[in-house]
Each structure stands twice: as structure tokens, then as C-alpha cells.
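Note that one protein chain of the assembly has been removed; the remaining protein chains are unaltered in position.
Moving on to subunit A:
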Amino acid sequence: MMTPEQNFMRKIEAEEKIEPKDWMPEAYRQNLIRQISQHAHSEVIGMQPEGNWITRAPSLRRKAVLLSKVQDEGGHGLYLYSATETLGVKRADLIAAMQSGEAKYASIFNYPTQTWADIGAIGWLVDGAAIVNQISLQRTSYGPYSRAMIRICKEESFHQRQGYELMIALAHGSPAQKAMAQDALNRFYWPALMMFGPHDAESAHSAKSMTWKIKRETNDDLRQKFIDQTVPQIEFLGLVHPDQDLKWNAERGHYDSGEIDWKEFYNVINGNGHCNRQRVEHHIRAHEEGAWVRDAMTAYNAKQRAKTTEQRQAA
């Protein structure tokens, strides 16, 4: 007879998905709650830096595109909160944990969007890095998370393409536009690399996540993929690569790259980025300002229900 734990590991090893009603180790459940909710918070907070430019997009076309993209990110947040809720937690609690700072979101969104070129750089590099990670997560062992990833990946590719298209327009435009594109690349390249998390040796959650197949590839492997795929994209734009130590390594078949500034990474994670406070404050404000809508819906619902009971009693 197999113990529940053995049966769980048998499924994991056989590449079978774990579904909500299956037995699972408590640590697996907690690990998933942490990772998926953090992912959900990132989608939602990620709307802010881009939302900053919707009213100032340079054309109606660009504005419609950006609006659509930001709308998608809100939807991604919803898919992921719903997936987290299958693990027996309440969405309100998850949101409270994010607002109190107890739960994290991707550090990249604590950087400001200073120019219109940042919108291009974000779509291209930030969504690009997210896609590398999310493609890998389509094979995660938890069914609802995997299905959310498959749905999200389908929607993501337009995000990266619109960003890169915007970068082409700027990089092939006037000298001032090209300089703006270069500046955005310089500021977003390194934070995009940080999105994959610390080196494998330093990653607190990695080993267990790999055994349980919550994560399928390590931080460093995913980062390498992103570094490699981005080189020809920078070349095509005719921009200077921000990493001066970047060198093709024929033996490895990959690019070697310069070291990431990990001090900056931990500094931003620990709350000292440019926009950490602003992002959370804005989220709290939007949430509180929306309270009357939720209250009105509850009141309307109660009224409707009272009406039907009355009608039923009258009949």
C-alpha cells in the first residue's frame, strides 16, 4: 500500500498533474500559494508603470494597443488569483498580504517609466523575460497553475511584439528618438535579468520547487535563454548592448555575461526601489476607492433577493 506522500511523488515523477482535490504535502501547498499569488500580484502591480503612459501615448493606435495590453495584465492577475484560490485561500487575504508588504511582487515594477521608450522596453524586455519563465511554467506540476500559464502565454506574445515594434520605430527614428530608445534599454536590461531571481546556489526556494516540479528549469538556465535570445534583437535595433562583458562562448554554445548588481536587486526587493511605496499606496487607494462599488453591488443583490422572496410568498 502506498502512503499519500508516496502516491503524490509517484504522480509527480510520472509527469501527472496534481489537481485541487488531490492530497498534497502542506509545504507543497504553501510553496504554491506563495509563488502563484506573488505571480498574480506582479500582473496587477505591473499595470501601474505602463498605465502611467496611457494618457500620453503619441498616437491613437499606440494608445489603443497599450490599453489592451494593460487590460490583459489585469486579466492575468485574475487567472492567477483564481488558481491560488483552488488551494483553499481567500483572495482578500492574499491582497491584504501584498498591501502589508508581507507578500512580494516582481521587483521590476518598482522602477519608474520615465519616457515613452520605456513602454517599448517593458513590452520587449520585461514581457519577454516573463514569457521565457511562463513557457517553462506551462509544465508546472499543479494543474490549475499550468492551465493558467497556457492561457497567459497565448495572450503574451502580442505584448512583446508591440513593445519591440515600438522600439524599432524609435531606434530607426531621429537621433533624439534613438537616444531615448538606448536609454530605456540601458535602464531596463539589468532589472529584466534580475526578474529570473538569484543565482541557483543562492535561491531559497529552488531545490524543493524543482523536486516537486513546481519549477521546471532553474533561474540561471532561464536567464541564459533570455540573454541569448536578446542579443540579436539588440543588434537589429542598432543599439549598444548594455553588458560590456558580453561574449560568445563557443564551447558552451551560449553568451557569457557580466555580473548582475545583486546589491541593487536586494535593495529593491527590500522596499528601497524608486517606486515601492508609490506602487503599494496606489494599489491601496484604488482598492479603497472601489469599495463603494462593491458595497453597492452587495446592497443591490440583497434588495433583489428580498424582492424574489416577497414575490414567492405572494404567489
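Observations
Heads up, the rule we're going with is that a contact is a pair of C-beta atoms (placed from the backbone, for glycine too) under 8 Å apart; a residue touches a chain by one contact, two chains touch by 3 or more; residues count from 1.
The working rule: contacts and distances are computed from a predicted model.
UniProt records the chain missing from this view under the protein name "Ring-1,2-phenylacetyl-CoA epoxidase subunit PaaB", selected from "Acyl-CoA/acyl-ACP dehydrogenase", "ABC transporter permease", "Ring-1,2-phenylacetyl-CoA epoxidase subunit PaaB" or "DNA-binding transcriptional regulator, Lrp family". From the options A:N52, A:Q177, A:S203 or A:Q233, the residue with contact to the unseen chain in the full assembly is A:Q233. Among A:N52, A:T115, A:S146 or A:N267, only A:S146 touches the chain left out of the display.
The omitted chain makes contact with just one of the residues A:F8, A:Y28, A:Y81 or A:Y164: A:Y164. Shown as candidates are A:G77, A:G128 or A:G273; the residue that touches the absent chain is A:G128. Within subunit A, the residues in touch with the undisplayed chain are 11, 16-19, 21, 61, 64-65, 68, 72, 128, 143, 146-147, 157-158, 160-162, 164-165, 168, 229, 232-233, 236.
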